Each structure stands twice: as C-alpha cells, then as structure tokens.
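Shown here: the complex without one of its protein chains, the others still in place.
Chain naming follows the written order as A and B, and within any one chain the residues start at number 1.
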Amino acid sequence: MSVVTKPVTMPAPSFEAGTEDNYLTHTTGFLSWALTLDHKRIGLMYLAGVMASFAGGGVLALLIRLHLWNPNIDKTQALFSNQVYNQIFTLHGAIMVFLFIIPSIPAALGNFLLPIMLGTKDVAFPRLNLGSFYLWICGAAFFLFSLFATGLDTGWTFYTPYSIESRGPVVAATMGVFVLGFSSIFTGLNFIVTINTMRPPGMTWFRMPLFLWATYATAIIQVLATPVLGITVLLLAAERVLGIGIFDPKLNGDPVTFQHFFWFYSHPAVYIMILPAMGIISELMSVHSHKGIFGYRMIAYSSVAIALFGFLVWGHHMFTSGMADVTTIVFSALTFTVSIPSAIKVFNWIGTMYQGTVSLNTPMLYALAFIFLFTIGGLTGLFLGALSVDLHLHDTYFVVAHFHYVMMGGTLVAFLGGLFHWWPKMTGKMFNDFAGIVSAAIVFVGFNLTFLPQFVLGTRGMPRRYASYVEEFQDLHRLSTIGAMMLGAGLLVAGLTLLHSLFYGKKAPMNPWGGATLEWECQTPPPHDNFSTPPTVGDPYDFSNIEYDPKTGGYFKKK
Amino acid sequence: MSASSVQHSDDGHAHGHGHGHDGEFSHPMPIWMLLAVFFALLILTCLTVYQSQFDLGNMEIWASLTIATVKAGLVIAFFMHLLWDKPLNMIIILGSLIFVALFLGFTMMDADGYRENLIMNETLQESQPPAVNVAVSK
Partner (left out) sequence: MTTTVAHDTSANHQVEGHEHPSWLAHHFDDEQQQFDAGKMGMWLFLVTEVLFFSGMFCAYALYRNRNPEVFEFCSRFLNEKLGAINTGVLLFSSLTMAWAVRSSQLRETKTLIGMLGATLGCAAIFLGVKAVEYSHKWGLGLFPGKFFQSQLEHPVHTDNNYLWNLSIVPMILLVCFALYYAYGVIIASKFHQRVAGPLVIAALCFFGGVGLGTFLESEEHEEGSPVTHNATGEHAAHADHDHEHDHAQEHAVAESVKPAINFVAVDSTGMHDDVAVTPAELVTPVSAVNQKGMAGLFFSIYYCMTGVHAVHILGGMAVLTWLIVKAARFEFHSKYFGPVDNVGLYWHLVDFIWIFLFPLLYLIT
C-alpha cells in the first residue's frame, strides 16, 4: 500500500545467517558492560537490577503475609516483633516503590526500546544514561545499608514528625531516595530530549508508537515532580542532622507541609508507575489482536492528560491530615478528573480487541489480566477520592488493596507482559509459551486471592500497617496469605520460564508476534547501532502488509 | 536539517527548528547588548535596595518581587538568549513556572485555611514571659 522506495530488509535470509554481530556479542568482557554507553546494555543492566530488587521486595512481602497468618495478639507467638514488622513493611514499600516500580518500565524496558522504536542509534545523552544507572546502583546501596543497619521503620512515606525522631537510619534512606530521584530525572530528561530532537525523518509525533507517547508523558512527570521530592528528602535529612525545624512541630514547624511536599512528588509518581504500563498494554493489545489500535490519538492525548492532571490531585492523600476543609473539597473534586483519561484508555483497548484476531499467548494474557486488575484498581480509587468515603477507608486495608491492584496488578503485570513480549527481541530466544500461560494464570488467580479479601478487610475496619489484628479478621487474612504464596509461585514460574529460555529457548525470529513498530524491523537481537540504514517509518499499527512466514515461525513485512 | 523541518511542519506541534538557515546556529551576542543588559541589571539592583528604605507595608514584597522578576526576565531573555532560542525551550521554562505556581498556590492556600487550627509552641525556651500570641498577624 505504500510507495516506500527504501529496500525492505528481507527477514528470512538475514536471520538464517545467524552469525551477525549483535549488541550482546559486539564487545566482550566485564568492562565492556560496566562502561557501556549502549542504551540496550544499560537497559539490560537495569533489568537485572530491578528484577533483583523486586525479588528482595517480594520476599519481604511474603514475610509480611506470613507474619499476618496469625492474629499475633499474643506477642510471644508472633513471627516477628512489632518493631521488626515495621521495618519489614517499610523496606518492602520503599524498595518496591523507589527501586522497582519507578525504574522498572521506563529505565529497563524503556531504555532498551525507546531508541529502537524511534529509529535512532541511541538516546540523546548516552553518558548521562550510564550515569543514571550508576546513580540507581548508588541509591540501591543506601537502601541495602538501611536494610542491614538498625532498620528503617517510618513507612516509605517518611512522614514527620516520626521520621525526625525515629532511631532508624532515616538519613541514609533519604539520601538513597535523593540519589534515586536524580537517576529517575536523568532518565526522563534523556527520553524527552531523544524524542524531541532525534526522531528520524518520517517519524512524526503521530507516527510514534503509543509506548513512546506513554514514556514521553512519564518523562514529563519525572522531570517536573522528582526535584520536589529531592528537596523534600534533603530538608528532611537537614531536619535530622541540623534540626532546622521546618517540618518539626516542636520547633513550630509544620508537618502538614511535609505531606504537601511529599505528595506533590509522590502522587504524580503514581503516574510515573502506571503510565508506561499503559503504554505497554497499548502495544500488546494491538499487536496480539493483529489489528490497528482503536483511537490512537485519544490514547496518545490521554497519556499526556494523565500526566498533567496527575499534578492537581496530590491532596487526596491527606484528607485526614488536618488540611483545610476547602482544600479537601477542591482536591476531591479534581481527583475525579484523572479517571476520564484512564477510562478512555480502557475503552480503547477493549475497542482494539473487538473484531480482532486475538492470539491468546503469554503477553496477551498478561495484558488481559492488566485490564481486569487495573479497572478494579482504578474504580476503587474513585471510592478513595470521594471525601466522605475516604474518611472511613483512610489507612485501612482497602487502601492497601487499591494501590496493589494499580501498582502490582497494573504495573507489575504489564511489566511482565512487556517483558514476555520483547524478550525474544532482547535475548534472541523464544520462551516456552505454555509455561508462560501457566504463569499468567497462577499470577492472576493468586493476585486476586491476595488482594480481594483485603478490600473486605478494609471496609470492615482493619487498619493498615498493624502487626496484629482481632480474631474475626483471621480467615480473610489467611486467605490473603495463601493467595500471596500462590502469587509468589506464579512469579517464580514466570521467572523460570524466562531463565529456561536463555539456555534452551529456540532462536527467536525477527518478528515473532507480527508487530508493525520499528523494533520488529530490527535484527534479533539488535545490532550495536540498531539500524544500519535509517529505517522507513510507516504507521506503527498498520498490519495489512504483515504476513506470517511458517519457515521462520515469525512474521515479515511485505514489500 | 531541511528534511526534518519539512516533516515537522505537518504535525502542528510547538516543536520545530527555530532557525531557518542550515548549518549556522551560533548567534554571538553583540558586546553593547551584553553591557547594556548588565548595566540595566545593576540599576535595577540599586533600585531595589533603594526602595527597601521606604516602608510600603504589604506592597513592599510585591514591589521587590516585581523588580526581581524584571531582572530575572532580563537575564533569561538576553544572557540566556532565550529570545533567539527555539520556542520550545521558552515553553519548557515558562511551563515549569506553572507547576511552581501550582505547588506554591495549593500549599499556601491550604496553610492559610488551616492556620486557625494551629497550636503554636510558645514555650520553646524557659524564662519566657507569657507572650502575646505571635501567630496573630494582620
């Protein structure tokens, strides 16, 4: 259908050769990785890092659930002391938020994919990119220190005044957050500049894959919101070291101000976590339905809208903190605006599947799970955004369940879906699809078993962060713990599937799923410079000339 | 970059290459302009010091902030040559001010709202005479 003059790289023969230079084999040795400026290698290193953090945070989560198997009214029977329990949930939260979710999709998958999807050789500032990875390592080291030091017990939010008085290593942890914040800022900055200045000819804004739109919107938030977190934790550290008193009521400081500062970042940060996940789902829905995305522009605009609206609603975390009445009402009203672009996306994803040829493979199953879980997470968010309901549900398990549905059911599941989707491209190996499907099923069931009971617990008044509870909650808590174990097992299956593929996987074809975006026109795995000639840019969701080639088990683009 | 300017023209975005001509993107500022801006800044500094001698009551902070904003505008427009820069960069920096305003605006609006509920700690030091409530203002 197009009059493209550029010769299309023929997939089948070039792949058969199989000996070409790719980014994994381009250079060898430890230093060639440690000092690499290649966005793909940096992405892979991030991937290893965030996966390790996730494993650490996940083990802590399982410990929390194991502790809550019993009501722990009798302290001697409890698995952990209250103090240790506080430290475990604090580290679980902090590691998951700062080390895993925030860098997971943008820094790991985004780094790998963004330049390839865009059709460039690298991100705009490769050195900054590597620097941001080492900042991440440095921040992670601070967290490890907090883990092995006396134990941080403030909760991941570091609310004052307790964080000023706590005997835990708050300064180390806040410095970790500060450093991680800069890592995140530099990633975002790099992406914005890359997308703005390095698009090859033909790659107009509205020919960008939706994953890039989502990443772009995320990067805007990273650049605008994260500095405020930086100054917040810096002031908190100064509070502890110098006793500056800005957030300390003992010195006439104002702890509510701390919460404003903190949530001015941390609410938009929620969208740093979910927006790239939405981008992944947009890709997955379209590719695995083999049908153009429904409502491309609306999805693109809604990403930006979510990013901007995200800055207007931070006060809904503070309804019970002593905010002025009028502010609570304003924030409550504004909170509902975010649901509009989110709903547009969900609607469009479902519209994409309609009359498509849906392949129910591993990535698609994860994407379907995302839609289900994210919708529950989003809708329960509306409960919490409503002022009167929130006053009852604030700081209960309802909140815990809500944000796990969004963060874990949303971001983690999308991350896994994306990982399975792009795994062949990244490693050149196909995974066992059946094992992947099994993992998706276990994760889905286990996840709901873990967190649905928590909604019920929350509405019945079970407060979050408590190390013990009254007997009547025991059944629901045990259900939740069983679910958590199942979830852990499902994730283990997913991880093993991917590991297995590294050693025993078949060689991946260039385009195993039939995608139309540029990364599928790149060799598998991509060569060091991504494209030997600048690729021809077409509609990223035009599947009309994509055909299956039974010889390679993949798809190719007809001339 | 003629190719890219062609393809950018159709997307209607506030992007685009500010300079029409190829190759040359350096704009050396004339020395007289640099000096003129510098002296304007100095004069404004003197002005702001001078105006602080007078008591303008509540207007005082606005007066000094206005002068500071004018100075900052001069620095941005000329020293940072934003006037000759791409419009996108201007949007970026001015856009950031919107978010600063949001942040300050909401936080201050809220602080104003709950101020009456604050309990000020007046006994931070011993040997304090019972003092007039310092939280009172206006």
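The rule is short, and it goes like this: a residue touches a chain if its C-beta (ideal position, glycine included) is under 8 Å from a C-beta of that chain, and two chains touch if they have at least 3 such contacts.
Remember, it's a predicted structure, so these values are computed and weren't measured experimentally.
Touch, as defined at the top, links the missing chain to these shown chains in the whole complex: A, B.
Contact with the chain that does not appear here is found for just one residue of A:82, A:157, A:196 or A:375, A:196.
Looking at A:251, A:329, A:379 or A:438, the residue that reaches the missing chain in the full complex is A:251.
With the whole complex as reference, residues 1-6, 120-126, 128, 185, 189-190, 192-194, 196-198, 200-202, 207, 223-228, 230-232, 234-235, 238, 242-246, 248, 250-254, 257, 260-261, 533-534, 536-539 of chain A touch the missing chain. Remark: the residues of chain B touching the chain excluded from display are 1-3, 6-7, 10, 17, 22-29, 31, 34-35, 37-38, 41-42, 45, 48-49, 52-55, 57, 60-61, 64-65, 67-68, 71-72, 75-76, 78-80, 85-86, 88-89, 92-93, 95-97, 99-100, 103-104, 107-108, 111-112, 115, 118, 120-122, 124-125, 128-129, 131-132, 134-138.
We take it that only the chains that are shown with their structure count from here on.
Centres computed as Cα averages put chain A at a distance of 34 Å from chain B. Of all residues in chain B, those touching chain A in their complex are 3-4, 7-8, 10-11, 13, 15, 88, 96, 99, 102-103, 106-107, 109-114, 117-118, 120-121, 124.
Touching chain B in their complex are the following residues of chain A: 196, 199, 201-206, 224, 228, 249-252, 254, 256-257, 260-261, 264, 311-312, 314-315, 322-327, 331.
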